[in-house]
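One protein chain is absent from this view; the other protein chains keep their places.
Naming follows writing order (A and B), and every chain is counted from residue 1.
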Amino acid sequence: MIPIALYLALAAIIFSIGLYGLMTQRSGIRILMCVELMLNAANINLVAFSSYHHDLTGQVFALFSIALAACEAAIGFAILLALYRMKDTISLDHINILRW
Amino acid sequence: MAVENYAFLIPLLPALAFVLTFFLGKKLPKGGAIIPIVAITISFVISLLITLNLLANPEEVINQSYSWFAILNIGILVDPLAAVMLTMVSLVSLLIHIYSVGYMSHDKSPSRYFAETALFTASMLGLVLSDNILQLFVCWELVGVCSYLLIGFWYEKPSAATAAKKAFLTTRVGDVMFLAGIIILFSDLFKIFNGTIPDGIYILRFDEIFAHIPDIAAMNANIFGMEVSHITLITLLFFGGAIGKSGQFPLHVWLPDAMEGPTTVSALIHAATMVTAGVYLVARTFPMFIAAPDSLMVVAYVGAFTAIFAATMGIVMNDLKRVLAYSTISQLGYMMLGLGVGAAIGAEAVGISLFHLINHAFFKALLFLCAGSVIHAVGTHDMRQLGGVAKVMPITAATMVAASLALAGIGIPGTSIGTSGFFSKDAIIENAYLFGDTTGAWIPYALSIVAALLTSLYIFRLLFMTFYGKPRTDYGGHESPGSMTVPLSILALFALFFGGLTSKTFNTFVSETFVNNFVNLNIHELASIGGYHLASHGGHHEPMLILWMPLIVALVGFLIAFLIYGLKIVNMDSLVSRNNPIYKLLYNRYYQNAIFTDFFSVKVIYEGFAFAGRAIERGFDWIVNWLSNLTLEAGESLRQFQTGVVQNYATVVITGVSLLVILIKVVMEVI
Partner (left out) sequence: MLNKEVSFTPMDVITSVYNYLKPRIWGMILALLFLSVIVVSIAFTSWPTMDQLPQNLEDQSYIEGIGVLIFTEFVIPFEILSIVLLSSLMGAIYMAKGDDNK
């Protein structure tokens, strides 16, 4: 069987990729995608532990989390759309009107 | 009816009248004058009954104390000293209030006037009644506040506002000294009790203070290399307070300016309240002064000097009220001198001084009210524009003559014929002689004799210039209404006959305050603390000349005034001219304004403070600016962290988490 450590390592790698993207990218869509990556890395962990412990709750929770991720993505893209309409860009560097 | 149980009402009723008049006075006729008049009448009746009761049974001193907080109390103490003061203050204040009804009838805010005078009276009565020094101080300050309000009653006049400020600030100098004395006294007493004060003992009460005089006298302070007993220090500080309040040299400058208020206020301040507070303070704490002969010396010298100093200025003033103001200062000097000579004659000095205080209250209130009557009718208080007023205002003129006779002290020595001023002032002068005889310090006696001459001179000059001769200008005028002349007549009776009727009983009555009553002190023992012996009592064998001297100089003064101002034998123009250096010196009031205001207060204090203020301000400005700049710059740089960019936050969080995990790992390894 595949040991759990590998699932966890995979999740960690995916999370780190998301993290890297989150920290370096400036485009709103890329950042949203990176956030999705990080969320799903967490989901992998949930499913992995659920499977190893024979407890379906983790998988149910992963489902809920996916649904919430869908919400988040929908809202996020809607915001980006509105921003694009206003500023003609989705580069987050230019969304600083509330900044000092 | 046990009148003692109502003693607390004496100050409380006028205080209540203040509140009522203040809030309801505008809706009542004549500014609600009836409220304070009724209240003070009741106070007067109670005081009078208590005094009569004390005269019959001297041991029935009223002393009620209630715990205030910790080791302090509030209470009332009516011993003979306080009783006569209460009676005098309430009587004079009552008469002035009645008089004010007529005097203030044309003013626009009589209710404010009556409210403030009621509070003034209440605080003065409270001051007299106090049985501990802290309560006395509180009332003392209240008196100061009320005097400020009343002197500046016509606050829209800039000169009145300035005078009020000056009075308040000048007396404040004395008040600070008084407070310092209280603080030293308190800490000394605290030390004597070793910090543990038994229940029921309030250490600032007069009996406690007097009981510990020897202990306080044993403490020494080192000031500028001189060993000074604490008792001397405290009494000198108390006397400093009295100097401020009673207008002694050099803090007398506020008193002439206090004439800016209504004339009735001047009468109230100069006769019944305020200025007598200082004399009363010294009289009240007289056992402490007895134990500190140096302080008594200071009191005597300052008093004598003030008496002559103010009298010389009184001669040349042309303002009716200013002459009276300097007269007040001079007479207060006499009272202080009367207390100061206690170094020679012991507690009898209190009786003599208080006697003069009471008599002075009557005739000085009368003088001021007469002046007020003239001013009210004529509309000016410049004597050069007056003259011949007696024809228009016969009652006022008659009472004025009575008051002048009392002030000049006309009477026949050795008999009981004489005006009240005669008995008290001559007693003071004779005791000053005794003081000189005992201690060898003749200066106070010499000064007081010359001051008596000057007193007679300036008051008769005022009389001749104002009431006799031909009118110098066309001023019109009429006799004042009954509400003003009736108090004048009553006061005139007192000024003429009070001294003669009571001189014997009064002295013994008040002098025994500290001996047989509330506190039982051995004055001779206290004097021996100070290291001197009182003159033997009983045999006052002054030479005949000394007895007649005050009368002679008074008559001489009268003659001079009569010759110059009555018969105009001497051409005044030769004397009264800017070329006469003495006249110039006096008329400019010894250049006090130049010295005190222009040089001392403006140059030294004002500019000194301004300089110090600027320096301090600059320093503080720098500190404050530095602090604000620091915060601003810190904020400026720190807000760079708050980018508002979530990615940066995520970066920081991740970095932190990673480093934390590594740190924990490392730490765990090490452990």
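The rule we apply is simple: a contact is a pair of C-beta atoms (placed from the backbone, for glycine too) under 8 Å apart; a residue touches a chain by one contact, two chains touch by 3 or more.
Every value quoted in this text rests on a predicted model; they were computed, and no experiment measured them.
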Self-check item: chain B residues touching the omitted chain (full complex)
Solution: 651, 654-655, 657-658, 661-662
Self-check item: Absent-chain interface as seen on chain A, which is shown
Solution: 1, 3-5, 8-9, 12-13, 15-17, 19-20, 23-24, 51-54, 56-57, 59-60, 63-64, 67-68, 70-72, 74-75, 77-79, 81-82, 85
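The rule we apply is simple: only the chains that are shown with their structure count from here on.
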Quiz prompt | Gap in Å, rounded to a whole number, between the CA centres of chain B and chain A | solution = 87
Exercise. State the interface residues of chain B toward chain A in the complex, per the touch definition above.
Key: 639, 642-645, 647, 650-651, 654
Quiz item: Can you name the residues of chain A that touch chain B in the complex?
Solution: 19, 22-23, 25, 31, 92, 96, 98-100
